[in-house]
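A short worksheet on the structure shown next.
With one protein chain withheld, the remaining protein chains of the complex are depicted in position.
Per-chain numbering from 1; labels A and B assigned in written order.
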Amino acid sequence: MASLLASILIDGFAYGMVLFMVSVGLTVTLGLMRFVNLAHGMFAMIGGYAAASLITMAGVPYILALILAAIVAGIIALGLEISVIRWMYGRPELDQVLLTIGLVFIGIALAGMLFGNSLVPVPLPDMLRGASDLGFRVMPTQRIVAAVVGLLSLLAIWLLLDRTMFGIRLRATVDNARAAGELGINTRRVYAIAFSVGAALAGLGGVVGAELLPVEPYYPLKYLVLFLAVVAVGGPGSVFGSLIAALLLGTVETAGKYLAPGFATIGLFVVMLLVLSWRPDGLFHRKSRL
Amino acid sequence: MTALLEVRNLTKSFGGLKVTNHVDLTLEPGARMALIGPNGAGKTTLVNLITGALAASGGSVRLMGEDVSALPEPVRAARGLIRTFQVTRLFGSMTVAENLRIGAIHRQRRSYAILRRTAVEQALDEAVARVLAQLRLTDRADTPVARLAYGEQRLVELGIALVMEPRVLLLDEPAAGVPQSESHIIMDAIDDLPEDLGVVFIEHDMDLVFRFATEIVVLVSGAVICTGTPSEIAANEEVRRVYFGEAAH
Partner (left out) sequence: MTSFPTRILGDLAVPLAGLILLALYPSQQAFLAQIAITAILVLSLDLVVGFAGLATLGHAAMFGAGAYAAGLYALHVWSEPLTGLIAGALAGAVVAGATALMLMRAHGLTFLMMTVAISQVLYEIVSKARDVTGGDDGLFGFTMQPVLGVWEFDFFGKLAFWYSLAVLWIVFVLLRRLMVTPFGQTVRAIRDDAGRVGSLGGRVYRHRVVVYTLSGGIAGLAGALSAQTVQVVGLSSLSVTYSAEILVMLVLGGTGRLWGALVGTLVFTVIHHYAASIDPVRWMLFIGLILVVIVLFLPGGLTRGIALIHAWLTGRRAP
């Protein structure tokens, strides 16, 4: 019994950290640019494909591939932000939804053409393959990697928001974009960088989470609800909220998989719908703080 | 005679900050009450609290003797407590007549009518036509509001409120943004309002305030610092110092 609970909590934590990495950029773009981005999961998929290709085709070491994958996702996101997405800020929500759903379809099609329709594994180095003995339980090392990378990202996000000039500019822009602009902050650049960094984090999550959310062309559509749910339950715009929501939803779905496999998805969605019926603005609704 | 609107002890705090601080107001039928005060004094917040758009932290609002403090905004509106907005909020995809019609539909409680009945349509059309004529907008009836000049949009904003046949009308800077040459149309329309109606209006233009107000309330930092007739207010030292001194226009 205690061991089952420990399994649920540990696996749920690893899964939750993956969800957090993928979703945190989404909550920032929503809070900051009021931009509803259904294509965000695409950046996680891009990360996954990039890492898989680098490792299998170029023999790049895992850790380096992980970093490069995040950079690739970030650069593609930056290109998209400059070419298309920046024109959508301030447009009606429906337009944003339609455009980003269009991007999802294009992404699915391109991924299918380039990488085929089957799952693409992200091969692990021998060191990280297999299982680790935690003393009371043996678990796949991959999960530990996911949890550790997730915690490091969290630390990085905190440092970025709290300790850098960019963080100050970002928070000022969230509080009041117009005033920030009048103070000489280049809000356009802040938006672009925030978008790109969020995508890079998603790319990271796509790689280390590849075991839990396998990389395939339909990835952005298949897990769309999951990523949106993290943001909605956490309270759009709240980084802390999405951390809590990611851990909560990750644990709920993991518990479902252990206790009633086959009903995990329904269980997850029902919990999420109940939370949102109770608090439509999410658990940590904040209008003006990250 | 019961007052139209009685506000007692109305308070609103955000965090520790009291943006509305124990405000008392009494509006008698026929009164034209001007709400003045420097920017950030909490005038619009007060209007939002009275209409129920914002939930108050404390205090009460009575409309024609009845306590409406616990009622949501739409119910207060249905009982005749109607406001306009400082920044024009029109139904952007519609014509002038259609905008007024939305008001008429709600005034006549037809918003669930899924049949077009001649009698209902006539009653709605009449209500719309009456306000159009009153505001001299008849020849603009079929113009999309998006194509109107700002001054005319302000008139439509007022028109939507008038078609509701309010008992208490709260006007948030009705002439804001309107060229001086046109503001008299709006003020004339306010002048033509039924005698027994109570009006509260926020206004920065002191000429307009002293021309129309029967009563002036001065709000500073969320609190009423002084209430009186225009001549009393004009003579009040504190008001001169706090208000006219600081925010001379």
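Convention: contacts are C-beta pairs under 8 Å (C-beta built on N, C-alpha and C of every residue); 3 or more make two chains touch, one makes a residue touch a chain.
Predicted model only: the values in this text are computed from it and were never measured.
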Subject >> Absent-chain contact - pick from A:32, A:99 or A:122 >> reply: A:99
Subject >> Touching the absent chain when the full complex is considered, from B:106, B:184 or B:204 >> reply: B:106
Original post:
Residues on chain B that touch the omitted chain in the whole complex?
Top reply: 51, 53, 73-75, 77-78, 82-83, 85, 89-94, 98, 101-103, 105-107, 110-116, 120, 124, 160, 164
Original post:
For chain A, which residues lie in contact with the unshown chain of the complex?
Top reply: 30, 36, 38, 84, 87-88, 93-95, 97-99, 101-110, 112-113, 117, 217, 221, 224-225, 228-229, 231-232, 236, 262-263, 265-266, 269-270, 272-273, 276-277, 280-282
